[in-house]
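Missing here: one protein chain of the complex. Every other protein chain is in place.
All chains are identified by letter, namely A and B, in their written order; residue positions are counted from 1 within each chain.
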Amino acid sequence: MSGGDADWPLWEVFVRPRRGLAHTHAGSLHAPDAELALRNARDLFTRRGEGVSLWVVPAAAVTASSPDERDPFFRPAADKPYRHPTFYEVPEGVRHL
Amino acid sequence: MTAPALTESEREAALALGDDALILSHRLAEWAGHAPVLEEEVALANLALDLLGQARALLSLAGDEDELAFRRDARDFRNLQLVEQPNGDFAHTVVRQLFHATWQELLYAQLAAGGGPFAAIAAHAAPETRYHRDHAVTWTLRLGDGTAESHARTGRAVRALWRFTGELFEPVPGLAGTDPGGLRAAWTERVTETLRAATLPVPEAPPPPTAWSAGGGRRGIHTEPFGRLLAEMQHLHRSHPGAAW
Partner (left out) sequence: MGTAVSAEPERARAEDFERTIAADERIEPRDWMPDAYRATLIRQIAQHAHSEIIGMQPEANWITRAPSLRRKAILIAKVQDEAGHGLYLYGAAETLGASRAELLGKLHTGRHKYSSIFNYPTLTWADVGAIGWLVDGAAITNQVPLCRCSYGPYARAMVRICKEESFHQRQGYELLHALARGTGAQRAMAQDAVDRWWWPSLMMFGPPDDASPRTAQSMAWKIKRHTNDELRQRFVDICVPQAEALGLTLPDRDLRWNEERGHWDFGAVDWDEFRAVLAGEGPCNEQRLDQRRRAHEEGAWVREAAAAYAAKHPAGAAR
């Protein structure tokens, strides 16, 4: 089997669905370089008008948190309810707070 | 939207541009299931669909789109010989796209600005056409300046298709307000720039339309493969006269 695909790196694609919204991850694709990655992303992920802006990022450039560490990594944030407005009692009748 | 009444020469022009789009779309759609990489299946189909949309709009200006697409004989088609050329390898398809899309982008900009019967369609198609050229340039660079094999294949495609480019600049009477001379100069400059950047040899200026070479498409003179294209495209429709689909 002649090669080729193996040399085309993987890119992660992020689409901004419309103005005012953030780019969200849509999927991935293969492309030899950034220019073609962008064009392929346009054809693959926005052919029904799903986007107004695209990012393509080499998959190898993503640094991710380890799923093994998800407890120690994220648990410290779970026990600080004072960061949320619902933690506080508001005296009856007070509005716009 | 009611179609504006066209003069006879404008109707001829609608057929010319409509047939260009129809036949090139047909050729691009032949790639379905054969593209060199899956991403390109999606890209080529997008090009085909854009062109088919343009064809339907233009042919509908001239009459019934299906009647015109499926019930005319080869001598009555007005498309450029360039667009009917078989796909060949991917390099041939890319070079055919480069030649056509560069021309179409320039022409449609003139038409959109001109305010004639084709202005609305040309304005709608302009972003599509820009993307088609962008796609063609992107690939011409990669094929021309890729490997020795891709360079050789793309050079062959340029040589094979160049003879069909003279016809791009033959004036079409119904396209008032367009400037074939200016088109020719701008086209030559852009194509030359792309071919150079792709490290490909640049042929002499496009052959003049008076030379034999290609140049008869607008008069209904086509190349041999065109008859077979039509036979395939039309046979089912023609086999059931009067049927609705």
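Going forward, contacts are C-beta pairs under 8 Å (C-beta built on N, C-alpha and C of every residue); 3 or more make two chains touch, one makes a residue touch a chain.
A quick note: this is a predicted structure, and the numbers were derived from the prediction, not measured.
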item	value
Touching residue (missing chain; options A:Ala22, A:Ala64 or A:Val90)	A:Ala64
Touching the absent chain when the full complex is considered, from B:Ala45, B:Ala160, B:Val202 or B:Ile221	B:Ala45
Contacting the left-out chain in the complete assembly, out of B:Ala13, B:Leu98, B:Ala112 or B:Leu143	B:Leu143
Residues of chain A (touch criterion as defined above) contacting the omitted chain	1-8, 10, 27-30, 32-36, 44, 47-48, 64, 66-69, 71-72
Footprint left on chain B by the chain that the document does not show	22, 26, 29-30, 32-42, 45-46, 48-49, 52-53, 55-56, 59, 65-66, 69-70, 89-90, 137, 141-143, 145-147, 149-150, 153, 197, 232-233, 235-237, 240, 242-245
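Here, only the chains that are shown with their structure count from here on.
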item	value
Residues of chain B defined as touching chain A within the complex	37, 39, 42-43, 46, 134-135, 138, 142
Partner chain B, residues of chain A touching it in the complex	4-5, 8, 29-32, 35-36, 39-40, 43-44, 47
